[in-house]
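One protein chain omitted, others in place.
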Amino acid sequence: MKIAVYPGSFDPVTNGHLDIIRRAARIFDTVIVAVFYNSSKKCAFSIDERMDMLRTATKDIDNVIIDSSDNLLVHYMENNDVKVIIKGLRMVSDFEYEFQMALANHQQNKDIETLFMMTASEYSHLSSSLVRELATYGGNLIGLVPNDVIPYVYEKLQPKK
Amino acid sequence: MKIAVYPGSFDPVTNGHLDIIRRAARIFDTVIVAVFYNSSKKCAFSIDERMDMLRTATKDIDNVIIDSSDNLLVHYMENNDVKVIIKGLRMVSDFEYEFQMALANHQQNKDIETLFMMTASEYSHLSSSLVRELATYGGNLIGLVPNDVIPYVYEKLQPKK
Amino acid sequence: MKIAVYPGSFDPVTNGHLDIIRRAARIFDTVIVAVFYNSSKKCAFSIDERMDMLRTATKDIDNVIIDSSDNLLVHYMENNDVKVIIKGLRMVSDFEYEFQMALANHQQNKDIETLFMMTASEYSHLSSSLVRELATYGGNLIGLVPNDVIPYVYEKLQPKK
Amino acid sequence: MKIAVYPGSFDPVTNGHLDIIRRAARIFDTVIVAVFYNSSKKCAFSIDERMDMLRTATKDIDNVIIDSSDNLLVHYMENNDVKVIIKGLRMVSDFEYEFQMALANHQQNKDIETLFMMTASEYSHLSSSLVRELATYGGNLIGLVPNDVIPYVYEKLQPKK
Amino acid sequence: MKIAVYPGSFDPVTNGHLDIIRRAARIFDTVIVAVFYNSSKKCAFSIDERMDMLRTATKDIDNVIIDSSDNLLVHYMENNDVKVIIKGLRMVSDFEYEFQMALANHQQNKDIETLFMMTASEYSHLSSSLVRELATYGGNLIGLVPNDVIPYVYEKLQPKK
Partner (left out) sequence: MKIAVYPGSFDPVTNGHLDIIRRAARIFDTVIVAVFYNSSKKCAFSIDERMDMLRTATKDIDNVIIDSSDNLLVHYMENNDVKVIIKGLRMVSDFEYEFQMALANHQQNKDIETLFMMTASEYSHLSSSLVRELATYGGNLIGLVPNDVIPYVYEKLQPKK
């Protein structure tokens, strides 16, 4: 059985993430979407909120599991006996950072491979930080995050009034 | 069964290509290495020579098939009922071209996905054209192309006097 | 009156070009779409064919003029007393080439400015050469070139049997 | 009448910014230079200081207006009924960030267009943060910020010693 | 006598840094490795620790001097009457930042030149921040920092648990 891990902060999940999840779920038997966190990086949403939004967004995709970890990605892979990491690439700057991470992970464990998928072009400008910034100002989130997730985002990042 | 196609010119196959083939063969049940050609692009080696070098280089990998095609990649995928394309990325310039190609292929057929693997860093400077140029001048090819392939390359691109 | 020139090869015009033309025509009073050619660069379509396809594609936009020139762009601007060049940017590699061209044109004539517009993300993978390649293989052109232009392209680049 | 907004932090204005303002003011009837700020981003200079330095730097350009806002750029454009954003591009990393912003703004309001100008090559290495760093160490600011602005910068960021 | 300065944070020194130092020491008569620091940038290791790790890592290279400074790099060069800065480049994002810095330094003093060396490809994914992150999680540092430096790093960034 082919399993892949799709790691990220998902702070919050966007339609760009969801597009990658959906497409990866067609290629692999199981896709584990794993919220990675560490105490030194401040996030807008709690782990539970981020996992909840992911569960809401992926509820119609059967072979997706939502998980979380504060471990090193490579250790998480080893502990769960998974060999394949899925990452989305939007732009050149993504590419370089992810390139470094893929090489670093491969250096830590030669059996672990990272497979990259291109983000669909309509989401190439989309990031969690853009979503947070728009939400803070009361911008329009339709098409940017899954519809079921919009209320979570507005509630948390209540527009300045 | 998970099948992936690794398309290219392989003019000639390099150790960078072979590294991608080997790693892809650990992830997928079958990897089809497909030499794509078209009459408008001049190559140094014939289709048969390129397939021959690939067979020599991959003879110890069980689940690899060597094929060739002068069709559009998307049509080849459809004809063989394969959904996954594997490509190696070395550098930013690769990234942009491959990004365009992946989007174009996805636009032609929504079921076809391209998965990218990062070339191992020791091969990031390696390309078929570099190999051809070095061979023409009698440069050292050890470590650049599979050892069994070196004689083919020298014979074809016989060093200047 | 604000006039801008949108120069290119348009071999053939794509929906990405048309998107830039449409958006530029909302900002400027007149947009001159100028087919630049020179004898050393071989094109698939003749000047007349390229202008014809552009006229067909832009027939519903009032303030667009189709022209052609084999002059240096800066000289064309001077001869027509126009100061603003419009260019579309899709990707980093576009950026660097266009950056050089903009600086070179500005160096030739300090009054000439190049304004860049970002290609809409759905067209970021689209280029005339991709269109030509797809057409040659009988690939699907819907959404890539204006519908009225599709017959021109197929007729010229008749798919291989 | 053609109006464009040139938004930024201008912390402080540099000769690179001034070059863009001057060139944009030749193309558009009015250029609004708008200092954008939000409470979460710490700046070295206050809004008033930044507007003051901009007024000083642009006092010989008739069709420039200095403004400020803590709103979302798109909302500012809508409130002022302006459709065109001007941005300067220096480098590839600018390009990617600005590309995302331009697409995001266009997604929020289809009528709003971003036009990019290439920073003159002599200012391609220049940024407000470089100016602040040099000033902190007593480096030479001539040619980097408008002459009239130099005293403001030194006074604020008094060299160590 | 040809002297060059190799400036950096070295927080901590990596095998990528050491590779550049070794290769620069073959080209120049003396290489000064200078730890630059300023009060506004928090580092994991103290100046003394960073210099100590550098001394340990370079103890077999005769013509290397370890120094530190909180001055502007250009002023340090002037005070020590050195004209050549050595920097390593790994990736496109390095390139752009270093390009800006090299131009800024050259603008401050026309006699000061920056020479760039390409990081060996096996270290292209390596950075001090990656080392710190791996150490914090108890990841494997062999091959990433000089063997004699590994104990310093683990002691400081003692793995969680």
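Each chain carries a letter (A, B, C, D and E) given by its place in the written order, and its residues are counted from 1.
Just so it is clear, a residue touches a chain if its C-beta (ideal position, glycine included) is under 8 Å from a C-beta of that chain, and two chains touch if they have at least 3 such contacts.
Note that this is a predicted model, so its numbers are computed, not measured.
When the omitted chain is restored, the residue from C:Ile47, C:Leu103 or C:Ile150 that touches it is C:Leu103.
Considering the full assembly, E:Val84 is the residue among E:Val64, E:Val84 or E:Val131 that touches the omitted chain. Considering the full assembly, C:Val74 is the residue among C:Ile61, C:Val74 or C:Ile150 that touches the omitted chain. Of the residues in chain D, those that touch the hidden partner chain are 92, 121-122, 124-125. Considering the complete assembly, chain B touches the hidden chain via residues 91-93, 124-127, 130, 134, 137-140, 143-144.
On the side of chain C, the interface with the absent chain consists of residues 71-72, 74-75, 92-93, 96, 99-104, 107-108, using the contact rule stated above.
What we mean here is this: only the chains that are shown with their structure count from here on.
Within the list A-C, C-D or A-B, B-E finds its counterpart interface, over half of the contact pairs alike by residue number, in A-C.
If you average the Cα atoms of chain B and of chain C, the two centres end up 34 Å apart. In this assembly, the C-alpha centroid of chain B lies 47 Å from the C-alpha centroid of chain D. Contacts with at least two other chains are made by residues 92-93, 96, 99, 102-103, 121, 124-125 of chain A.
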